[in-house]
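Removed from the display is one protein chain of the complex; every other protein chain stays in position.
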Amino acid sequence: MSNHVMERESFASWFMRKLTLGMSWPEYARSLVTPFNIVAALILIIGLPVIATRFLYGLASVTHASNDYPWGIILGWGLFGGVPLSATGFIMGTAFYIFGFRKYKPLLRLGLLTGFMGYFFAVVYLLVDLGRPWRIYYPMIIGFGTASVLFLVAWHVATYLTVQFLEFSEAILEWIKSRRLYKWATMITIAMTIAGIILSTLHQSALGALFLLAPGKLHPLWYSSYIPHLFLSSAVYAALVMVIAVSFLIARYMPHVCDDNYLKNLDSLTIGLGKGAAIGMYVYFALKMVALAHDDNWSLLNTSYGYWYLVEVIGFVIIPALILTYGVKKESPGIVRFGAFYSIAGVILNRINVSIIAFNWQLPDHLHHIVPPITEVIMVLTIITIHILIFRWIVRRMPVTYEHPDYKELHH
Amino acid sequence: MKKEFTRRDFLKLTGALSGALLIKPDAASAYKEFSGWPDAYGCLTDLSECVGCRSCEKACNEANGLPQPAIPFDEGSVFNEKRRPDARAFTVVNRFTDPRDPGKFIYRKVQCNHCNEPACASACPIHAYEKTPEGAVLYDPAKCFGCRYCMIVCPFYVPAYDYESALEPKIVKCIMCYPRIKAGRLPACVEACPAGAITFGKRKDLINLAREKIMRNPQRYVNHIYGEHEAGGTSWMYISSVPFEYLGFPTNIPKHPLIEEVKGFLGAVPVVFTVWPALFGMVYAAVKHRDELFKSEHKEVKK
Partner (left out) sequence: MRKTLLISILLFFFLTLLFYQGAGSVSYPKVILLNSISNKYTAVKFNHEKHISMSGGCSQCHHEHQKNESLICKDCHNLTPALFKNSVHRNFMACRNCHSEFNPQVPQMPDLKAAYHRACFQCHRGMDVGIEPKGCSGRCHLLKTAKTERRSP
């Protein structure tokens, strides 16, 4: 039926209708004037010139550009913080397709999209930070640093981005109503999901393994031979709490894009995810303790970095895990959601600790050096804003939080 | 007539076989380990000889066509702050107060130590680094995309980045004057040093020399050749009259090449690639199988 509609309509008007959500241009333009969009526009007006400056005048013009601190908040936040929170695609895909958690179907595509966008923007942050971003494909063609963990990360992120795109392509193809391609896309789902598991487990842990080459530079409380496992296991719960958070925000601020199935089931699904997340956090905490005991670093706990470590592990792992547990026991989605946001902060804190705060801890005046310049913060804020805008653009158009009526019967 | 195979023949045969195996006893049983190129060159800096004249900095600057420094080479005020190699300098000399006599100074020259198994080269995703058999660690800016992971992992804080450049930023570091070494000359800083504080030679000879110096002057030197074992050994080594931690040397570096820390992880990669599909494929099949059983049971119940 939809194919007929397409044939009758000219391509240009079909395209416009897709873009403006069926509204006329003036209507659509008026619909864009919202408080959120005004704030976003302000950030972009300030931020885009800063990003342009970075490309025109070099990294030194807008970043702290230090030889002792090669990586700053752009990667600390965007890559190390962003990637574990983007494990949503791999976790939801695995849970749904492989382990058969069918009831999470309403959140599946949201997980895939969050993951895909997260990875895409991790690459964007990388492009801003790389000295010569136009050479980003060099590890694929020019030189193979096969002993390099970063080589592994580069390949896996690139491949996984493709895999995630293919996984999410179902939604895109439903949106543009391409039946033939859709069939192809659904055929490779299982293969892509398993590929996603392989690539995700490897590069999530590889991001931690990056720091294995820097013993002595990373504080011993964070440096551990277990750091790949720690990164992977925290990514698992990070994905679950991220799905809780994103699904809540969409239901709260964009309920018109959600179907009944989504809105009705969200509370019970939130509690289910919260349960999984809490278990994941206890597992992570146990691994943290194993790492601490393995290196016999207990004595370091009674130092200033030790106190900070305890803030992270108790304040941002154990306490949010207890909150999640409490919320699950009380069957209160509100408490679980609060715990989820809290846990997300904990994951980001851990990655910032590893990549920025506990890194180079021995250098004199260290804590002064890691304060990012305002221009760097503006760049990060700008990219976050673009991330949200594109995410919202997609959610408003494509069947992410609702099931496309034409395709309902085709879904697994 | 068929010749009988006697015990004697058997012994002969096994003897010959084992003899064949024993020709090179170490070839089969040796643990494969690379501990640096055997004939690599290196430098030995005797920190007790350095007088802080910065001739090495000047010579390096000229030999490598680097821009003039912000503070002239004969200016002592440069020592007021600790410097590190950067985009404009492959090597810098820092001044430290002698812990034994606060009125005296000890100088430390900093440059790339040219590790036997460089962490920077292990880190580079594009293979832009090369450890040459001559000992120098080289970097190819034509390959680099500027991730700066080499700077993250270098335990000696050596590679620098020219952040100022928008179009052609690159890593900057000492190359042990590789072209000069190839031409049979000395590295520029070695040649320039008036005090002969830097000795150029085969790394193995330099270790012997350093041991000899320490042995003959136990009062003068601490019994430690910095770089003999640090990070698996470096081509550039140091002997000093005071413990190295007083001179800003990182002293918490493992004695093995840093790549050892990652080998376990890298070794797990092929395992994940092979085991995961089998494992998760099986889980998928099991879940599907259970669903089908469930469906057929339901059908039977309905009937």
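In order of appearance the chains are A and B, and numbering begins at 1 in each one.
Following the convention adopted for this analysis, contacts are C-beta pairs under 8 Å (C-beta built on N, C-alpha and C of every residue); 3 or more make two chains touch, one makes a residue touch a chain.
Small disclaimer: the values here were computed from a predicted structure and weren't measured.
Trainee: Name every displayed chain that the left-out chain is in contact with.
Mentor: By the stated touch criterion, the chain not on view contacts B.
Trainee: Using the touch definition up top, pick the residue from B:217, B:274 or B:296 that touches the left-out chain.
Mentor: Within the whole complex, the residue contacting the unshown chain is B:217.
Trainee: Pick from B:40, B:189 or B:206: which residue touches the chain that isn't shown?
Mentor: B:206
Trainee: Which listed residue, B:193, B:253 or B:266, touches the chain dropped from view?
Mentor: Of the listed residues, the one touching the omitted chain is B:193.
Trainee: For chain B, which positions touch the chain that isn't shown here?
Mentor: Touching the missing chain: residues 41, 44, 49, 51-54, 73-76, 103-105, 107, 185-186, 190-191, 193-196, 199-202, 205-206, 209, 212, 216-217.
Assume only the chains that are shown with their structure count from here on.
Trainee: Taking each chain's centre as the mean of its CA atoms, how far is chain A from chain B in angstrom?
Mentor: About 35 Å, centre to centre.
Trainee: In the complex formed with chain A, which residues of chain B make contact?
Mentor: Result: residues 84-87, 119, 122-128, 143-149, 151-153, 155, 157, 159-161, 163-170, 250, 252-254, 258-259, 261-262, 264-266, 269, 272-273, 276-277, 280-281, 283-284, 287-288, 290-291 of chain B touch chain A.
Trainee: Would you tell me which residues of chain A are touching chain B in their complex?
Mentor: Of all residues in chain A, those touching chain B are 55-61, 63, 65, 67-68, 70-71, 94, 97-100, 130-133, 135-136, 138-139, 142-145, 147-154, 190, 194, 197-198, 201-202, 205-206, 209-217, 225, 228, 359, 362.
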